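Quick one: the structure is below, questions incoming.
The block that comes next holds subunit A.
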Amino acid sequence: MTALLSLDAVSKRFRGLIAVDRVGFTVPEGAIFAVIGPNGAGKTTLFNMIAGAVAPDHGAIVFAGRPIHGLAADAICRRGIARTFQLTRPFPALSVEDNVTIGALLRRPEVGAARERAQELLHRLDLFDKRRRIASTLTLPDRKRLEVARALATEPRLLLLDEVMAGLRPTETDRMVVILRALNRESGLTILLIEHVMHAVMALAARVLVLDHGTMIAEGTPETIVHDPAVVQSYLGAEAV
Partner candidate 1 sequence: MIARLTTGVVRRSTVLLALLLGALVAAPWFVNDYLLTVLILILYFAYAGQAWNIMMGFAGQLSLGHAIYVGLGGYVAATLFVRFGVAPWLGLLAAIPIAAAAGAFIGFLAFRFGVAGVYFAILTIAFAEFARIGFDHWDLVNASSGLFLPVREYAHNDLWRLRGDPTMFYYVILAATVVAFALCRLLLRSRVGYFWLAIREDEQAARAAGIDTFRYKMYAVMISAAVTAFAGVFYAFFYNNLFPEQVFGISRSIGIILGPIIGGVGTLFGPILGAFVLTGLAETLNSVMTAFGLDLPGATQVFYGICLLLVVVALPDGVWPPLARRLGVAEDGK
Partner candidate 2 sequence: MTRISMQANRRRMLAGAAATAATLAAPAILRAAGGALRVGVLLPRSGFEAGIGQDCQRGADLAPAILKSLGLPDITLMNADTESNVDTARARAEKLIGDGAQLLVGAFDSGQTTAIAQVAEQKGIPFVINIAAAPAITEQGYKFVFRNFPTAPMILGDAFANQKNIFAAIGAAPKSVVFMHVNDTFGTAMAKGIGAVMPKFNMPYTIAEEIAYDPAARDLSVEVAKAKAADADALLVVSRLNDAMLLTRELVKQRWTPQAILSMGPGWYDDQYLKTLGSLADGPISFVPWYDPHKKLTQVLEAALAKADSNVNLNTNHIFTFEALLVAADAYRRAGSTDPKALAAAIRTTNITDNVSIGPGIAFNAKGQNDKVKDGAIQNRGGKLLTLAPKDAANAKPEWPMRSYLSRG
């Protein structure tokens, strides 16, 4: 497997506070890769740097063989990286279908074709029946699904998911896991996720990276991670095991 995304010694500082400190890892094409860590560990900052919302101070981010650090968010999306937001940001006054259609228009300039694609994705994410609803009226789980659908609509090679399981009931989490796994299997979509719900991480990810205070403290398969003493101490605690 070739590397789709690789980070090399990426750092970011905010007003003297080091949010991310020399983080480096590689996500192979077609993998599902998880980043975990306690709140404030720098996960979202790391995501924001990959997605182009903020530029790294140091280090390199290479996607599909080309450096992308410092590019604008929209340029990075056009290269093939789509993201969701931890605090969901649908287009509030638009319908569910329009939200996803907008994503699909990136690769399918024809509105009709984009709408068809959006409807397929809404089916996939169990939102088809709600496609005429105004996005701001959706429940949190639906909004999370909508974000995933909109991100998928841009036809990414790499999908960045920022805590899409948070706030979901166990059955909903399982459903999301099934959907994501199917996407990964069928189209070879690479997924990088930040997740607190360890159950989902264990079920999905082939590899896990653990961040704490901006630095990497472990990387490996889920099984090795959960037994890593440093991880257990800093983050997982007794109840997660």
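Here, a contact is a pair of C-beta atoms (placed from the backbone, for glycine too) under 8 Å apart; a residue touches a chain by one contact, two chains touch by 3 or more; residues count from 1.
Selection rule: all candidates are chains of the complex that A comes from, given by their letters.
None of these values were measured; they are calculated from a predicted model.
One candidate from 1 or 2 touches subunit A in this complex, that being 1. For subunit A in complex with candidate 1, the residues that touch the partner chain are 51, 53, 72-75, 77-78, 82-83, 85, 89-95, 98, 101-103, 105-106, 109-111, 114, 132, 134, 150-151, 153-154.
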